[in-house]
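Below is one structure, written out as structure tokens; the observations come after it.
All protein chains but one are shown in place.
The block that comes next holds chain A.
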């Protein structure tokens, strides 16, 4: 990845973050914290990694993505809108009673959403089913799913992990957004799941620990996933991220798990993101010249 490409991804991720703020502010509720920690990996997926076509959201040969941590719908919607699946201008209608942008992803109303999710622990199983279906068809479709580190408290996740390994789903990339916080506090205090790397190794995964807010590290991780095809091992990314990444007052603040910015907070967040956007544009211009 060239420096220019990295800068362009950063620019897109900044716009995805603006979308998260627009959507949650428009809704007056929702989940900005985990949406912001996941904005970079979603940007990488939709702008660099996945084989998708916004003009053909139902193409049977597309790669699939399941947002198992469905409450981070604002980030998924923002990435999809930015990628051209539907208008960015619709984002603030999130959670409104006449909007197709449901509070949690709905595959039947939102173009580009491959599975309805929201109840934690369930999306990862559906992703396993998609990966198994792709294997059964002999197709080269990849399936990606993003979980929260709080989400893996759900026993069903571990059922799915065993299944992925048992059926040798090396076309499946399970990504855990390890931002260290869940609703009631730090994950280590609420329900400690560490050492996650050793657990995933023991469950038979090709386990990759990386900074989930670094495009250089994400690129390496996705390369490792590509290399694992044919190994018979599913891949697991442990994405070390910062909850609220990109908005100063939301970073590492547990209260921003599930509340929307008010007008004043919205202005402050957008100001920061616009400044970041502007400086990235300048940097891109310099690198172009």
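The definition used in the following text is that a residue touches a chain if its C-beta (ideal position, glycine included) is under 8 Å from a C-beta of that chain, and two chains touch if they have at least 3 such contacts; residues count from 1.
Note that contacts and distances are computed from a predicted model.
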item	value
The complex's invisible chain, by UniProt name, from "1,2-phenylacetyl-CoA epoxidase subunit A", "DNA-directed RNA polymerase subunit alpha", "Transketolase, pyridine binding domain protein" or "Phenylacetate-CoA oxygenase subunit PaaI"	"Transketolase, pyridine binding domain protein"
Contact partner of the left-out chain, one of A:1, A:50, A:107 or A:224	A:107
Option from A:43, A:125 or A:206 whose C-beta touches the chain left out	A:125
Residue numbers in chain A that touch the chain omitted from display	60, 64, 66, 106-108, 114-119, 121-134, 136-137, 155-156, 159-160, 162-163, 166-167
